[in-house]
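Only a single protein chain was left out; the remaining protein chains are all shown in position.
Chain lettering (A and B) follows the sequence in which the chains are written, and residue indices restart at 1 in each chain.
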Amino acid sequence: MSISIVIALIVIMLLTCIIGLLVSGQETSSHVQTLQKDIDEIENLLPQTQCRDCGFNGCRPYAEAIANRVADINRCLPGGIETIRSLSVRTGLDVKPLYKKTDKYNEPQIAFIHEEHCIGCVKCIAACPVDAIVGAPKQMHSVINAYCTGCELCIAPCPVDCISMIPA
Amino acid sequence: MQKVLYALIPGILLSSYYFGAGILVNCILATIFALVFEPLILKVRQQAIAPVIKDGSAIITALLFALTISPYTPWWVTLAGIAFAIIVAKHLFGGLGNNPFNPAMAGYIFVLLSFPVQMAYWPDLSGLTDQALTTGQNISIIFSGLPSKPDAISGATPLSNMKVELGLMTMVSEIKDNPLYALVGGKGWEWIALAYLAGGLFLLFNKVIRWHIPAAVLGSIFLLGSVFNIVDSDVYPSALFHIFTGGTMLCAFFIATDPASSSTTVTGKIIYGIGVGVFIYIIRTWGSYPDGIAFSILIMNGLVPLIDYYTRPRALGEK
Partner (left out) sequence: MISVLEQPIPFGGGIELPPHKAVSLAQPLVKADLPDVIKLPLCQHSGLSALPLVHVGEHVLKGQLIAQAQGSINAPVHASTSGTIKEITDHATPNPSGATSPCIVIETDRQDTWLADRNPIEDFYSLTPVDIQQKILEAGVVGLGGAGFPSSVKIKSQSNLNIELLILNAAECEPYISCDESLIRHHVRDIIIGMDILAHALQVDNCVIAIEDNKLDTINILQEALHSHAGTDIKLKLIPSRYPAGGEKQLIKSITGIEVSAEGLPIDVGIVCYNIGTAFAVKKAVLDDEPLISRVLTITGPGINKPCNLEVLIGTSMHELIAQCGGYNDQFEYLIMGGPMMGFRLHDDHVPVIKTTNCLLAAGAEIHASTNQPSPCIRCDECAPVCPVNLQPQQLHWHSKQHNTERLLDYHLFDCIECGCCSYVCPSHISLVDEYRQAKSLIWDSRRKQLEADKNKQRYQNKLQRELQQKLDKVKERTMRDENNVDAVSTAKNKKAEIMAAVNRVKAKRKARDS
């Protein structure tokens, strides 16, 4: 009787040790990797407009913040409720309304440079995150409509206020 | 859904004939409760009431529930069962068409587990004792509870008697000498089963249900029953006994075929039906409950999403 208990104990202890080792090895080796994978996958769900409306310095930093659970999933304004839904599915966090109300992305808009006023200062080109503005110093600049995401980041830097948003 | 109601009529009438008017009273009570709870919960869920009531699914749920419980079941057990069926099993899961579990069976399991004593007494059909209750007596049982000595007016069902006797190592052939048993199934029960079979065939010919699930349920019980009966006919009663006793027919044609909670693909239906049949046989033969219909249905209901997904038919031209 007692010998069988001892055998059972030994078997269970061995099993525990082996499984524990296996599991712990898995955990430590993959923890960093899972975080990286999380960030990559979350970033892929974001619309990549790099508009910084979320308060982060681009889509990647926001994805990192979500993956580390320091930012909520409702901060992507251009993505809207669809992005919140897909983020919710990916992260398991609750769907909630956008963190602030905005009309900016109701209708698709693109930037338009009033070329007669453009002085060719290249400030908007530097501001555009997605290379949608072409031009050279002292030359007139122009927006490539297909590339513009409507983030409005080019508007503030323009010294002569010659950029406005038009319906796409 | 109307046709399902028609198809249930012979079963209800024959059950009432054998078990007394308690069955009818239970049917009426359950229907009333269902028609009270359904609009109530729809109101709470802020949904349109008329189309869902018109659909008749609440009445079917109520009738199926009433037909699985004993005519001696107190009214408040029916109330609790229907409340659980309609509110929890049906509407908390999204209402008509969205319920993963058969509401009637979920309600039945709920009361079976909650009030085992009240559910245990069935009328004695053996004819040994002369305790045919009058309609008034039966109704008074439903509304004011069982008499202090319930054993005097009740008896075992064939399935529970079989289970007990087999536990006492009695041989099947000896057990069946009891007047509780008739030609193939239980006395009375076999005629009720035939009535349900007739109703089921009516549904089949009217294309309300398809043949796959009933065939798979009955077929798998028949196969299992026959195999074990051939192996040892002293311990395992015949396949026909299983089919014509208890709620097998009701289950095969009316409960397992509930569209919302059963599988939708052809292969899936057959797998689902076989699953139900196998679990019924297993629970009856080796489980601790005399009949296993409700449990089998709920187990297979839980597997339906999985079955449906893995039995997707091949689309035209798909490799």
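What we mean here is this: a contact is a pair of C-beta atoms (placed from the backbone, for glycine too) under 8 Å apart; a residue touches a chain by one contact, two chains touch by 3 or more.
All values derive from a computational prediction rather than experimental measurement.
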One chain is left out of this view; which of B:Gly81, B:Gly95 or B:Gly199 touches it in the full complex? B:Gly95
Residue list for chain B contacting the dropped chain reads 51-52, 55, 57, 95-98, 210, 259-260, 262, 264-265, 308-309, 312-319
Which residue numbers on chain A touch the omitted chain? 43-44, 46-50, 58-59, 82, 85, 128-132, 147, 149
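As a convention for this text, only the chains that are shown with their structure count from here on.
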How far is the middle of chain A from the middle of chain B, if each middle is the mean of its Cα atoms, in Å? 54
